[in-house]
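Below is one structure, written out as structure tokens; comments come after it.
Left out: one protein chain. Kept in place: all the others.
Moving on to chain A:
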Amino acid sequence: MSKAAEIELASVTKRYGSAVAVDAISLRIPAGTYCCLLGPSGCGKTSTLRMIAGHEDVSDGDILLGNTMITQLPPARRGTSMMFQSYALFPHLDLIDNVAFSLRMKGVERTERRNKALEMLKLMQMDGYASRRPAQLSGGQQQRVALARALITDPEALLLDEPLSALDPFLKIRMRAELKKLQTQLGITFVHVTHSQEEAMALADLIVIMNDGRIEQAATPREVFETPATAFVARFMGDHNVVSGRGAGSADGLALLDVPNGGKFAATGTAPGDGAPIDIAVRTDRVRLRPSDTKGLGFTGTISNIEYRGASVKLSVDGAGIEDFTAIVDERSFFEKPASVGEAVPVSWDAGDAIVLGRLAT
């Protein structure tokens, strides 16, 4: 069954009238990768997926699957298969006929296609429900049937449009594990659209973060987490504080910046010209509640909020021209020296935990 194919987008653009939904994005998704397209709503991730599937015309650019140019092909001849957001199971057909639908369209003989569909349902552990209608199933069961229907065409790539959004949080986590298992088992390329960072982190080999129709970063989850490429990525993933200011030269291999009406900070990376805008990211979980040894790697501020999270405590600190600076400290060290809202605390971090962020060319 394994015949994964690489997907390549070459400056693909989607315009609706004068509005640009997807702005000349280029992306290579290696064969057999679990790729998540991640971004806020309206960022163009669904349009991108639908263009790969062939349900949306490409305004400009080309899409390749393996060595085939599929830009102009109808959906069924692309070697892709799509699983729709609300599953789009045919309400008037039972599960077998739902799964066998594409075979029926191809003119496969009735008993043969029903046998194949039943096999597919068995793979999804849904063969016991074969003669039921979709409306009689729970959300998770419907998803399995939708998967069976999408996979029966033996696709080279499976395209999933927010597959987990219709499920309750508990089921979401279970079905997500099933998706991952299935992808490993089949070895084909999965492209999965989601707006949940957690989901993308848990599933993806390759996370593609999109904003305003452009790709902000395409990298492994670990890379996205440790070295976010842009301020948008750092903010969207939520594990970093983004501090913006103006370049102020460099010292000891660290880039320096001035925060307007605030302090001076340092971060690992190359400094832009003096006075040029610069963003740095500071890992929230590496912030400590003590004065810094090095200048520029900490400040003193007042606590504006404290959230207890069990294993950790989340503090919001205002000071040095920075608002809502998040520090996640582990529970034990916080309660050894507890602090309360309104109190002034020093916060600091290591040079390696503050990095200079890039900017997309405009």
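Here, a residue touches a chain if its C-beta (ideal position, glycine included) is under 8 Å from a C-beta of that chain, and two chains touch if they have at least 3 such contacts; residues count from 1.
Here is the rule we go by: contacts and distances are computed from a predicted model.
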Quiz item: What name does the UniProt record list for the absent chain among "Fe-S oxidoreductase", "ABC transporter permease", "Formate dehydrogenase subunit gamma" or "Electron transfer flavoprotein, beta subunit"?
Solution: "ABC transporter permease"
Quiz prompt | Contact partner of the left-out chain, one of A:Thr153, A:Ser244 or A:Thr268 | solution = A:Thr153
Quiz item: Which of these, A:Ile25, A:Leu49, A:Leu65 or A:Met82, touches the one chain of the complex that we don't see?
Solution: A:Met82
Quiz item: Touching the missing chain, which residues of chain A?
Solution: 53-55, 74-77, 81-82, 84-86, 88-92, 101-102, 104-106, 138, 149-150, 153, 170-171, 174
